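A single protein chain has been omitted; all remaining protein chains appear in their positions.
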Amino acid sequence: MKTVSMFIPCTVDLFLPDIGEATYQLLKRLGVNPVYHEEQTCCGQPAINAGYIKQAKEVAKHFIEVFGEDGAIVSPSGSCVCTVKFHYPELLCDEPAWLARAEDLAGRTYELSQYIVDVLGVSDLGAFYTGKIAYHESCHILRGLGVSEQPKKLITNVKGADFVAMKFSEICCGFGGEFANNYPDISEAMVKEKCENYIQSGADLLLLCEPGCLLNIGGYLSRNHPDKKVMHLAQFLNDAIPFRGKEN
Amino acid sequence: MSQSAREEILAKLKAAPKAKPAGRPSMPPLTELSWDPDQLIANFMANLTAQTGVVHRVKDEIDAKAKLAEIAAEEGLTTVIVSTDAVVAPLNLTEWGKEKGIKVLTAKDYTDRDAYKDAVFMEAQAGITGVDYAIAESGTIGLIHDKDQPRLVSVAPITHIAILPVERLRPTYERVTDIVFADKSNLPSQFTFTTGPSMTGDIQGGQFKGMHGPRKLIIILMG
Partner (left out) sequence: MEIRTEQFVEIAKKELKNARNKQFLSVLPLAITISRPRSMQSFPDPEAANEYGRAVRAEAVAGMPELLEEFEKNALANGAKIVWAKTAEEANAFVLNLAKERGIQYVTKGKSMITEEMGLNDVLQESGIEPFESDLGEFIAQQLHKPPFHIVGPALNIPVEEISDLFIAKADMKEPTTDPVKLGYAARLYLRDKFHHLAMGITGVNMAVAETGSIINVENEGNIRMNKSSPKIQVSIMSLEKVVPTMADAMHMIRLLCRNCTGQKLSAYISIDSGPKKSDEVDGPEELYIIILDNGRSEIYQDIQAREALRCIRCGACLAACPVYCKIGGYPYGWAYSGPMGQVLNPLLLGLEKTQDLYHACTLCGACKSICPAGIDHPKMFLYYRVQEANSDKKAAGGFITNKTAKFFDLWRWGTTRAWRWKMAVKTARPFVNRYAKDGTINKTIKPVEGWFRTRNLPAMARKTFHERWAEINKKVTSDQ
């Protein structure tokens, strides 16, 4: 059985552990053996974004030590995958031994939907859902990783689901980590428009693959449109696949 | 100021660490390169009309002059200023003007720059020029400005009529600049590309023509 190492971002660990569990269940259902290194914490993105690269470097090294011996590494966050794939080699560019390890890691780290569709070659998970679904193209998944078709394939193959286009689905929701807190007026204008476009799309469910966007859009909907739902794709798919025998 | 500034700026730039950019990829494909003459014409016309330029196709100089007269009547032109370039000169438009009752001015009528400017800004209702080269890829005309192709004739009057011999059509800009800028010891003081009439969208994004230059660009494609 293929073993895959789960990289569960800190936002999921602390606030959205259901997504982590859904990731685990999904991978198991796909016939791979998901493992989780308990030594993992955070990829270091907050420090990189704030400019504190000395600190980020140490966190990156910790991450590399934790995941260094694995095969494929899979994460339910494209943004954190971008940190590992693109920022680690930059951070460690002046330490050849570490750079080599970072580059090796970069080549085998995947966002979840990308792993399912591109590596496992599965695009229909046999899921069922009745309703209209819109998809938010998270910035780092779309432009960082070039992943867009993969999650959409997984959604359109859900039986009974009606995939609807959402205006400006590829425009940022206004999260941006520290940005959301430090520029609340601008961030609010952005997330407000995102939610308006979702509502206008006529969908009754918004799916995405990024925990950061989920906190932002979900947080705004919870405050202002509590009847509108937004979900991480992993959790949605896991819920929408009928129970087939013994599972954990 | 300038001498020491020059030395200081260049010295500073040269002392900076050198970067080695990755090599240049090959020139990207431009489909226009393989077009045959008919396609060149078709694409030139399509691109120009897309920019609201007007194109009339005529077979020779006689028809060109007839077309000019037609346009003059339609536009109500009574005074025009014309270039004396190699395309327009042989048409002998001064003679043509006399026949049609149109006042035809040229820059050479004026020894004084200000008097010429008065004429081109205030008197001429249209400027008539030849075209040195035209480019199919965007429906563009290229003018080499010199003593026979004054700059303001094609930009100051509200209408610009340009006569383009069909053999001057080229597929891409480079095919034209390679010729125009070949002799580095004798470059034209100015070379212009014009694609459609003058335009702006500066007020609330709504586009309109004739902001500072011509409101109409009419091409007579000859041959």
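The letters A and B name the chains in turn, as written, and every chain counts its residues from 1.
In this text, a contact is a pair of C-beta atoms (placed from the backbone, for glycine too) under 8 Å apart; a residue touches a chain by one contact, two chains touch by 3 or more.
None of the values given here were measured: they were computed from a predicted structure.
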Among A:Val4, A:Leu26 or A:Ile48, exactly one should touch the missing chain; which is it? A:Ile48
Absent chain, residues of subunit B that touch it: 1-2, 5-6, 8-10, 12-25, 27-31, 47, 51, 107, 110, 113, 116-118, 121-122, 137-140, 145-147, 150-152, 155-156, 172-174, 177-178, 181, 184-185, 187-206, 208, 210-214
Would you write out the residues of subunit A that touch the absent chain, in ascending order? 8, 10, 12-17, 20-21, 24, 36, 38-42, 44, 46-53, 55-56, 58-59, 62, 139-140, 143-144, 168, 170-172, 174-193, 215-216, 218-220, 222-224, 248
